[in-house]
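One structure is given below, represented as structure tokens, and several questions about it will come after.
Just one protein chain is left out here, and the rest sit where they should.
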Amino acid sequence: MSARSTATEAELVVDAVTVRFAGVTALDGVSFTVGAAAIHAVIGPNGAGKSTLFNVVSGAYRPACGSVRFRGADLTRLRPHRIARLGVARTFQNIALLASEPVEENLMIGRHRLTRTGFVAAALRTPPARREDRRHRIRVREIAGFLGLGDKLDVAAGELSYGDQKRVEIARALCVEPALLLLDEPAAGMNAHETAAMGRLIRDIRDDLQIPVLLVEHDMGLVMGIADRVTVLDFGKRLADGTPAEIQHDPAVQDAYLGTDDSDSPGEGS
Amino acid sequence: MPDSRSALGVADSAPVAPARSAVAASRPNPRRPVTIVAVLAAVLVALAIPLYADRFWLQLGLFAFASTVAALGLTLLLGQAGQLSFGHPFFVAVGAYGYTVLASRPSTAGAGHRLGLALPPAVAAIAAVLLAGVAGLLFSPIAARLRGIYLGIASLGLVFVGQHILFNAETLTGASNGRGVPAFALPGFRFDTSSQETLYVFGVPFGREEKLWYLGLAVTVAAYLCARNLIHSRPGRSLRAVRDRELMAGIMGVPVTRYKAYAFALSSMYAGLGGVLTALAFGRIVPDTFGLDLAVQYLVIVVIGGLGSPAGAVAGALFVTGLPAVLDRYAAALPGLAPEGSPGVISPAVAAQLTFGITVIILLLFEPGGVTAVGRRLRRGADRALVRARRS
Partner (left out) sequence: MRLFLELIVSGLSLGAVYALLALGFVMVFKASGVVNFAHPALLMIGAYTTARLAADGHVPFVVAILAGVGLAAVAALVVQRLLVYPMASRSAITVSVMTIGVNLVIQTEIIRRLGVDILPMRDPWGARVLTVAGVHIPQTRAAALVVGVALIGAFFVWFKFSIWGIAMRAVADDPETAALMGIRRARVSALAWTLAGALAAVAGLFLTVYPTSGVAPASAAAALRAFPAAIIGGLDSTGGAIAGGLIVGVAEVLTQGYAHDLTFLGQGFDTVMPYAVMVAVLLVRPSGLFGTQELHRA
């Protein structure tokens, strides 16, 4: 699939998206495009509308106006599970795992769109259902191993450390075999060493899968280190859009947000 | 084939952090030999009971089977999908009356015209279960759009509307007189006390109750296994995701509304099957059976057993169906109890209701896992004691 598009062609087009809540305009005519296999960072202070943007792309919110097109499909007209079927996968800023279920089951949820077993086949435990289950568990364990979760498959997700839970979030998104990956603050709460490793991981994922990655992150070091392009939001408005270097030297951005260059993030936002 | 597209998994990237050793206790293995032996023993005992027990216990067993099957549906709905429903008796009634109408011969004698399709009983039973499922799906515009607790209240409507229909649709239901339930039969085998020749098994005469016992047992075991399988499968997992993290489930590709509708329809089918068994156990069904009290009874069963646990549904159903009957039978011998009708003292029915209510409150306060969790705790305690004993 991804072989069709070249690196310059836009795969994800966010076009004049506006989202309003009672009293707040969380996104105000935001537009940008993401190229195939690009790591595209969305940054901005707390409450800028970054997570809201993710919620629009993944279908949780319907924007008041504007559209989001992914490979030609208008995502704003689709319900979340339809969007998932297109291979759009995401992680959640406020970890959304099933706390009492083992990691392996949490990851299997990511396989939902790739599996077929329905209620009847499951109740009867038909051979195809069992085969499918076995096959996908193998893949799930492989992905868990890739994220260093290989020895935690049987642990209830709620009992994991915060960092491990973040990793399970990412692993679950990878279990979708994504065509577009949205990561909402994957390095929140991590130390410098872990953050650097997370950066390498994100780049590896992009290199391996050749998919666009949309990244929300407060850690400027991480963003500037791995992003191909950056969009800056402030109070729901697009403040700037460009390469990391352009953003770093954009006076408007420096004024409104960066302040003291790329020192630590202005807020932890977890 | 999306799997082959990705090379992800090649070890060119170090894990983000050094893997720490496994933290928490792994869960108890459900396929432990002890468990299997216990299940086998239970089945053997269940198989042998008709050879030894009298009619009273067999009849009680039939009610317990019926309750178990219906409660399995509710425990799936409430425990796995997180949807509270008082509407269960409605679907039990659809199953019970559905079977009765489909299997009966039409009659015009005496009380007026009664509809009947005279289908073979086995066909009628299956059709009644499907009918209950369809009824569940018809309610899905409400069932699938409301969140758990809202559905709980909305489904109260089903009970009252259901009873209203049962009391008014006389040609179908016989109104307050109810309808006689045609005996079950499989090709070549009738499940009633046949007048011509009596079936003897190990010298024990097998009548209606004995035969129905085996039917009930087989149906219950099958229903139980299906419920267990579902829980440990893709649909079960996705339902739990919908229950705990609805938004996440949708974004991971679970069609939330449709899954809620399926869960409701599935639980309705269980209720319908329980209804068929209820009808067969009673032999005559009347509208009063299918009221709010029955809804509460199923909820009590499910809570006592532990929300979402099929084994708990079995235990809960045994307790809840058994207790009033047993108390009633031995009322004279029990202190503080008196048989129904004697003034002043506590009647067995009241004692049972109070027990249920208090048990529900105490369990939810202290052990929301229900008796299954209590059992698990005891077993773990016993294991530990065993280990300690072996060590010393």
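We just call them A and B in the order they show up, numbering each chain from 1.
In this text, a residue touches a chain if its C-beta (ideal position, glycine included) is under 8 Å from a C-beta of that chain, and two chains touch if they have at least 3 such contacts.
Note that the structure is predicted; figures quoted are calculated from it, not measured.
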item	value
Listed residues B:Gly157, B:Gly180 or B:Gly283, member touching the removed chain	B:Gly157
Of B:Val123, B:Ile149, B:Leu186 or B:Ala382, the one touching the omitted chain in the full complex	B:Ile149
Among B:Val43, B:Leu186 or B:Ile358, the residue in touch with the chain that has been omitted	B:Ile358
Residues of chain B in contact with the chain not shown	78, 82, 84, 141-142, 145-150, 152-154, 156-157, 160-161, 164-165, 167-169, 247, 292, 296, 299-300, 303, 307, 343, 346-347, 350, 353-354, 356-361, 364-365, 368
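Heads up, the rule we're going with is that only the chains that are shown with their structure count from here on.
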item	value
Length of the line joining the C-alpha centres of chain A and chain B, rounded to whole Å	41
Touching residues on chain B, where the partner in the complex is chain A	2-3, 5-10, 12-24, 26-27, 226-227, 229-230, 233-238, 240-241, 244-245, 247-256, 262, 266
Complex contacts: residues of chain A adjacent to chain B	1-2, 58-60, 79-81, 83-85, 87, 89-90, 92, 96-99, 101-102, 105, 108-115, 117-119, 122-125, 129, 132-133, 139, 142-143, 145-152, 154-156, 159-161, 163-164, 167, 172, 174, 176-177, 194, 197-198, 200-201, 204-205, 208-209
